[in-house]
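Yeah, one chain of the complex is gone here, protein chain that is, but the others are all in their spots.
Right, subunit A next:
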Amino acid sequence: MSDSKSKSAYGVAAGDTDFRKNWDLDEYAAKAKEREAKEREEGKARYEAKLAGKKYHKPLTGNETYTSARRNIIDVSAQVGKTQLVPAGTGVGKRGKGAGFYCEACDLTFKDNLQWVEHLNTTQHLLNTGQTTEVKRATVEEVHDRIEFYIRRKEDLEKEKATSLHDRLQLREEEMQKEAEEKRKKRKEETEKKRQEKEQAAKVKTEYGEDVRIEGEHDEDDMMAQMGFTGFGSSKK
């Protein structure tokens, strides 16, 4: 095959097809062979499992982690008000990316949060994301530590609450002052910028008197005056 590649169908190499991509056929052949071998192996394992009357499961890789509880409440309103491009032909079935909650690991889209949560809890999803479906039990020490953590958090919150009204008012005042200062600074900078621009413009005008016209400089203005308007929207000159 490879020697026929350099020649065209008419026996002479075509010179004008150099822009085409040259595929490395050997590499792809090797890849295909590998994939086929893998598929055959899996098929054999499936067949054997069926003969033994068992269900076939993909062998574990050994890198799986234990399933752990969610750390936060699932935020179902994160995509509200966002615009998304959705490929044509979606909206039928769950397969592929579409409008809704999309699971990358399983390549599925769900239309409501109940289905979404149910999917996140399925064995299929857990295995696809590299988790076993088992949860590690906590020891007594872990339980003790967790309780301690929450007690500390509670105390911190109470301390925050316990700051007196006077202190809170002072804090608030300081914040307000800071904000006001920043606003003032910004305003000052802007006015300074405007003033400089104006000065620059005035300087240019004084440098060229009305009678010292450079050829072609004010042609546009003249033309516009002739046609009966003075500018494009802006009132500045």
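Structural remarks
Note that in this section a contact is a pair of C-beta atoms (placed from the backbone, for glycine too) under 8 Å apart; a residue touches a chain by one contact, two chains touch by 3 or more; residues count from 1.
Operating definition for what follows: contacts and distances are computed from a predicted model.
Look at the chain that isn't drawn here: its UniProt entry, checked against "Ras-related protein Rab-30", "Pre-mRNA-splicing factor 38", "26S proteasome complex subunit SEM1" or "Putative tRNA (cytidine(32)/guanosine(34)-2'-O)-methyltransferase", names it "Pre-mRNA-splicing factor 38". The residue touching the chain not shown here, chosen from A:R95, A:K136, A:R172 or A:R187, is A:K136. From the set A:K38, A:R95, A:K111 or A:R146, the residue in touch with the chain omitted from the display is A:R146, counting the whole complex.
Taking the complete complex into account, A:R70 is the one of A:K54, A:R70 or A:K159 that touches the chain left out.
For subunit A, the residues touching the chain absent from view are 66-70, 73-74, 113-114, 117-118, 120-121, 126, 133-138, 140, 142-147, 150-151, 154.
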